[in-house]
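Data block below; observations after.
Apart from one protein chain that is not included, each protein chain of the complex appears where it belongs.
Chains here go by letter, A, B and C, matching the order in which they are written, and residues are numbered from 1 within each.
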């Protein structure tokens, strides 16, 4: 029997696909950008890229697979990226496309136009990219990547506008879906958010310069001051130290992604004026009210379940404890010894605090259930350590629909909640109880005092509700059936 | 002005210098060993080595700088380490010795004797190594490393005993200081702990085979059952599935390192029959009793301050909160932008949850204060985020003396507590209050109901008390003045 | 004083910029292609790329800096290039463009069109590429590289033809200059040579399949049979085992590059039905007739001067000897010791056979003089070894004009022969005599029994004569003055 490779990183999570960052008006802009990307690493771990502009050497770029810390920290690389203007992108590349050629999929994308060059970095997903690509190829464009985002730069190349900012507007008016875009020319840093504002984008001030970022935590790391969010449908053009705002799109009601509050964003970021950590703690409070249970300990599934577990403990009075410990030195793959049978993938990442758990009734708080496979393994570990009872409390409603706005979700038939009722899920996972927060409870925790406005929801919650604020055209063409069509 | 390199890993901690692991009687022993070393990575991050024995290809070894996950996971490496018997070592290499030749310092050390080969891995530090090395060189031994541990293998080579187990006894009777040693011959796995039992060593059962490990968390990762600790002064020889125990040294009272409870060991390990996590939480409880203060939030300095902060919160009733967030993707070095002024080293690793901290009176719980530089930077971050008051609570007594038993400590004059009173430290760090747990409080939390037995202390606490259970001969020769001599 | 880097590879040569290879109808086409590229490595050492097509996985590509042997030999890379159809390209990248982004300049270039994908590899240089690029960008094409060859794929993308072969014709009718192009679609291998046939391209048969290659030596390495040369202005389309030939361009008289005979091609290749080695030997014979001198030894400057030196020796009766020895293990750069003063660059590559040379009258035969710096260093080495007399004989006429058809030449003012008479060159190099073969002599050696037809030359010899068969439009726009204009 051969040893086999395990992939210990949890693939049983929804994955944010991108983070974007840009800075203008500071020396060594690429170093700032690398730091910003590092702070956004949780939004994409597979690859990253930086484009910087320097009057002497022009546009320079570096795109690499792997962590920011491993690629954008050496003098050899960073010295090739001089200048006071730079943008960067971190990305989660979908399975299968990684390999010899896929470095071409790593953003930022760059185009040389007759009035000069421009680079763009895109967080989100375009729902009409396939149709646009077909049309552009028909007209003679050559695509270098398999990325939906590349459509934007080709649309810019074909715009007849005389300056790049106007070409960006032209291009973005053609695309549908979710986009927070950071772009740069030789003199400008540009930020745009789609009309619904599905993905975040914030503005900061750093010394005499300005920064744009997916999240505020990346402003903190470079010592920038958080000024404000870019508003849904807003475009900002920063040049000569001035920020100019415009509204290139038809007005629409904001539909920010509620899962950014639940899991994607870092707990020390600020979304919609609220601490993400505090929203998550409040989810735990709501969960304790909605789904109480008598137990000895409240334990988070580290690390994402921690704030909700703290809230649950505080609301319920049941002591909070670190029943599961996360290995800080986790990496990619390990060769497992042949005699090992079960759970190694999870044990490499997590270990149970056996002496603590033994004989206890334990409430486990996790952020979400996707396929459910991880939940089952964690339950096994806890039972194996001698827990008397295991109760799962989930900080989000059942995830029953895929996301088409920039999140890597399994196909619908892989989602546990798309196939089972709550009770069936409880039984399949094998725990004493399993409860999810209600959609209303989640909205309340996220600041909507009266819960969800079902007539006109305040957030995009398609992954829970199946209500897609933008019809996913490419997917529908490929056979995806929306809720109404079921 | 040039960008400069920051070293974001905290060097303001005491550092455990080693972890050891060995396994016999299982297929693919080296893979088990790699997993065990991975679980012990917190005990040494700079380098690691494995020696495996296979009847067909003999002894094979691989020694590498860097993390276990990066070196001992590829098929290329692991396939060179066949066999059912292997030992491994992770190590923190002291500054300066890392470089082209220092791979020779990476254990296990191997020696070919007339009756066959043997390899050893050593956790601890020998206090008479310099004198032994001089003597051995005089007699014609050639040292390959700068490691104190290499003396053991040369003493074994010169022993006149006819088998390797006896030669190990011969050798270890000549050395002084702290040692938990795992050794292997072609057929035996051997474990020895020094008479005082300063460093941990545990025995586990895995399938039909046996494992030895610094900590129980490494038994968990391979699915081994924790059987018992190797006792101070005990030697176990495992062969043909049997464990034979002997006592090669004169009896002595156990003096286990109390800092293993405070910081070195992993919270999910079991030491002296107690959960490390639970001892640390109890330290927080004791601290809350000894050093109460009125405040709004109790925040750990992540991650090592977390259990004590939980205990402090539970005892005091002040809410526990994640006021400081740790970046999970931390690496080695980053090029800082030139305009950044302060604190980048800490910000790369930690960020304050600004929205949470603002206007609050905050209790920060940390495990220890060594140089104090980190404490000062963390205070700056918290104040910068708008905290109203900052109170430091430290889960160990003031660290005023260096350790010579296998821990990397700064020179005495670099230790803040060796130069300042508690009030001077408070003022230098710049916080509203600073309190350390008492030595008695620490002993109580670690299970000594009546606190420290000053006549015959239950633990080695030399780093706090200056009372060294074994005189550090080499250091004294080099001018170190013990407490009595002051 | 600091040690400095030397670049021991001779940069005092004209450099062929590319080699191309393609194969269809064989299993593991990419492996064949790697072997072919390896045999063509002398035509471009800086980078190489392969595109292969497999019905299951589609088009796959790998592009790397460095030698074929170092990049296209590992299973990891080659397994990503399955299929029975592949093309490859080796390239000499011009100074300065090598770095983080320049991998985009490495061919083959690939484009996805509405009727499917195509890849092209180009040997030569387009003389109107700058103007074409401006026009294409204006119309919305996005260039990925700084290569002139990329124009071809964009012209193909914009062609309205319905199949790719026709699009290639469309594109190549728009370009000017020198081109031997190998292209592939999902089912076809295509070869085209420009109307003048400046660069070589040959057809071979391998098993049931076919190969196209810059030179016949690459057919030999894969055991292919050399069938014939692709003719100037000819296009061949190979599909389903059939070779179809067409003539897409207006007819023109062939002007093959005569320097391919002198230096670029490998001595074991066959050009125009003649052994390259034999042509070079014959150049030596002609030189001995045109420029005799009394001496003791005829020594080649290795390795390119060897065949002409053999011919010179045979014609003159003066013994042939290896007076200069080449180091077989030459690499890129070495750190020179500070005390070394002169000539290290050459000594790393070459060493004089001192015992042989001492006191002798030596004839040195080299292929060409470009800047003359190498000639001067070699003369120094020979004199330093005690030669009594040094006579240089050069196997080509004075190189006085840059090449714009795919050869890397210095600017005109760097060419020794553009600035000096033969006697001035002799004095500057510092030898007893210096003679170049006449243009007529070279033509005779290359098979033109009556020498050069000055009214309508049989070869392109612009580098010697300044007579450019295609006006270099981009260069003229940049200020280059042709001979007539002087």
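Here is the rule we use: a contact is a pair of C-beta atoms (placed from the backbone, for glycine too) under 8 Å apart; a residue touches a chain by one contact, two chains touch by 3 or more.
Note that the structure is predicted; figures quoted are calculated from it, not measured.
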{"item": "Among the chains presented, those that the missing one touches", "value": "B, C"}
{"item": "Hidden-chain contact residue, picked from the options C:142, C:283 or C:321", "value": "C:321"}
{"item": "Of C:270, C:291, C:370 or C:473, the residue in touch with the unshown chain", "value": "C:270"}
{"item": "Touch residues of chain C, complete complex, unshown partner", "value": "3, 26-29, 31-32, 34-35, 38-39, 41-42, 45, 67-70, 73, 75, 78, 206-207, 217, 220-223, 266-268, 270, 274-275, 277-278, 281, 303, 306-307, 310, 314, 319-322, 325, 327-341, 344, 347-348, 351-356"}
{"item": "Touch residues of chain B, complete complex, unshown partner", "value": "60-62, 77, 80, 99-101, 111-114, 134, 137-144, 153-154, 157-158"}
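Please note the rule applied: only the chains that are shown with their structure count from here on.
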{"item": "Nearest-to-centre chain - CA centroid comparison", "value": "A"}
{"item": "Interface residue identity across copies chain A, chain C - same or different by half", "value": "same"}
{"item": "Remotest chain, chain C as reference, centres from CA atoms", "value": "B"}
{"item": "Length of the line joining the C-alpha centres of chain A and chain B, rounded to whole Å", "value": "36"}
{"item": "Inter-chain centre distance, chain A versus chain C - centres from mean C-alpha coordinates, in Å", "value": "50"}
{"item": "Sites on chain A at which at least two other chains make contact", "value": "none"}
